[in-house]
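Sharing a structure below in structure tokens format, with a few things to ask.
Here the complex is missing a single protein chain, while all its other protein chains stay put.
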Amino acid sequence: MNLKQFCEVAMRRILTVSGFTTSIVILLIITFLFAEAAGLFRNKVVEEGYTLAVNRENPVENLSAEQIKLIFDEEITNWKQIGGIDCPIATFRLEQLTELYTEEELGENYERAGDCIAEQVEGQRGMIAFVPTDLVKDQEGIRLLEERNIKAGDVLLGDEWFPTATPSPLFGILPLVSGTLWVTFFAILIALPFGLAVAIYLSEVADERIRQVLKPVIELLNGIPSVVLGFFGLAVVVPFLQQTFDLPVGETGLAGSLILALMALPTIITVGEDAMRSCPVTMREASLALGASRWQTIYKVVVPYSISGITSGVVLGIGRAVGETMAVLMVTGNAAVMPHSILEPLRTIPATIAAELGEAPAGGAHYQSLFLLGVILFFITFFINLCVEYISSRNKR
Amino acid sequence: MSKLDVKNVNFYYGDFHALKNIDMQVEEKNVVAFIGPSGCGKSTFLRLLNRMNDLIPGARLTGEIRIDGENIYDRSVRIDNLRKNVGMVFQRPNPFPKSIFENVAYGLRVNGIKDKDFIESRVEETLRGAALWDEVKDKLKKSAFALSGGQQQRLCIARAMAVSPSILLMDEPASALDPISTGKVEELICDLSNKTTIIIVTHNMQQAARVSSKTAFFYMGELIEFNDTKRLFTNPEKQTTQNYITGRFG
Partner (left out) sequence: MQRFSPRAPQPATTMNTPQYPSAYASKKKRTEQIVFFLFRLLSGAVALSLLGILGFIIVKGFSVLSWDFLTLPPTDGMTSGGILPAIVGTLCLMAGSACFAFPIGIMSGIYMNEYARKGKLVRFIRMMTNNLAGIPSIVFGLFGMALFVNYLSFGDSILAGSLTLGLLALPIVIRTTEEALKDIPDAYREGSLALGATKAQTIWHVILPMAMPRVITGLILSLGRVSGETAPILFTCAAYFLPKLPESLFDQCMALPYHLYVVSTSGTDLEAQQPIAYGTALVLIIIVLLINLLANSLRKYFSNKIKTK
């Protein structure tokens, strides 16, 4: 085999491998995101290393994360509310130990802490203690509650996101999902009229000189880093909204929507304009030749002809808005609650990941829940891309 | 008064002098053919008659074009009304991405007719006029793209006729069609000449001879000869015309 042939074969091999890079990357992304996210459901509802101990006579077998939270928030105060005996609930946390016992009684290295806890729990029928598993696992006279795993239903349908709560963190993603949807919806609502107007203006109305100026301006808007737009939002839009609507805080969903609208605009405009420009000249001329005005031609012929391209642009714009992180993180106020109005602070999925991943210990339930959010985000955008693919493939036919 | 009266028309694309001193009178209910080699200005001239060149940047016109005595480049003329009166059929069939019915109804709707019954009867009438009714009457709601090329072109003619123009411009209407479809379109042109004045641009001299009663020969932006079709093809006055029809160039 001579050198020329060898080069030929080698080049083909290398190129083939690099051709599949993107597919491999997607595969890797799915694998890694899933591997971490799936770990969430192997976690117990109670924080790792801790357990819940109750009196032997207490018939309650196990508790859901929601119930545990309500008990320790003292919103459930009697066992009978959750199907147990009629007995008021007393909660016990490790910190209380030093209030009840002296250092001598606990021992130098807390070696007798377990006994002390057991004594407390044994002494009171309605007590529930949140303590490290190591301290109490060999104690008699108390019973450790059976530990449930975190359930998918509680995560996907839960409406409370409180990943740092003790004893049992809550990973309900609904507030984040609805936050994302709200912000995106309003962003598109704002961007749509502007985007379509500019796209139609550029493609059908503007003369060549204005086009030459406006096109690069739109491209420039596309190039501005999201963090700069976020900064602008923080410096200008947020105070403006606060004043205009007389709000306690200006960091609201609306601020996020406004900035996102700016970011979705270039996509909607460029894709929509391209689609409309691809409408054949003869089609326009046929309409004009029948006595239609230019505007009639646009909305009766050009827009219907290029509707799939325009839709693609809008869907891509939605995708951009759903996944945008930094700008939203900076201006939406990041309150992880179910949104009631666009004028309140709310929090989106990407912003949650960005804000919390730095603090979540690697491998913990919190960390894994953020990867789960990543998976959800991945699937939302994957779905959006498939839609675009479908729309544009239909267009070709 | 002539239907169409063109006086001393010059037309420029920027620096390019596309049409030179054109004069022409066309009588009503006549089929006039424009022939000439490509780039001779025949299509440009045709498109001046419904002001289709208005949108071209840098285009300029001098002289007068009168239809029914009215200068169509006068400021007072509403361009939509002009185009309603001067229909056009294009080189390639270009139906809208709509149903067959909506394609024909389009011209009526954009000119403000809302009466449904009238639109329906008018669509049927024009489709019959275009000898297309029997082929499409069961699929009026189907997309116009589902038709064959020849059917599409006849649909486009029906679409133009629906608005009832008094002049119909045709820009090489059969050049993209097969011989059978071409035959049907030519037949249609002859039928329509009872109702309207038709001006047709064609590459094909046989076609011009078959359908038209008068023929204009354009060359290099000039109207070389305008005469009865029979006369022009058998006994042309100008040498250039003679050369062209005998196939010495073009």
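Order as written gives the chain letters A and B; numbering starts at 1 within each chain.
Convention: contacts are C-beta pairs under 8 Å (C-beta built on N, C-alpha and C of every residue); 3 or more make two chains touch, one makes a residue touch a chain.
As the structure is a prediction and not an experimental result, all values here were calculated from the model.
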{"item": "Candidate in contact with the missing chain, chosen from B:108, B:136, B:168 or B:224", "value": "B:108"}
{"item": "Residue of B:45, B:101, B:217 or B:233 touching the missing chain in the full complex", "value": "B:233"}
{"item": "Interface with the unshown chain - residue positions in subunit A", "value": "4-5, 7-8, 11-12, 14-16, 18-23, 25-26, 28-29, 32-33, 35-36, 193-194, 197-198, 200-202, 205-206, 214, 216-221, 223-232, 234-236, 262, 265, 293-296, 316, 319, 322-326, 329-330, 350, 353-354, 357-358, 362, 370-371, 374, 377-378, 381-382, 384-385, 388-389"}
{"item": "Footprint left on subunit B by the chain that the document does not show", "value": "78, 80-81, 84, 108, 110-113, 118, 121-122, 124-125, 128-129, 162-164, 186-187, 190-191, 193-194, 206, 209-211, 230, 233"}
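Convention: only the chains that are shown with their structure count from here on.
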{"item": "Distance between chain centroids, defined by C-alpha means - subunit A, subunit B (Å)", "value": "60"}
{"item": "Residue ranges of subunit B in contact with subunit A within the complex", "value": "50, 52, 57, 80-84, 86-88, 90-92, 94, 96-98, 106-107, 110-111, 156, 159-160, 163, 169"}
{"item": "In the complex with subunit B, residue positions of subunit A that touch it", "value": "207-208, 280, 282-283, 285-293, 296, 300-301, 304-305"}
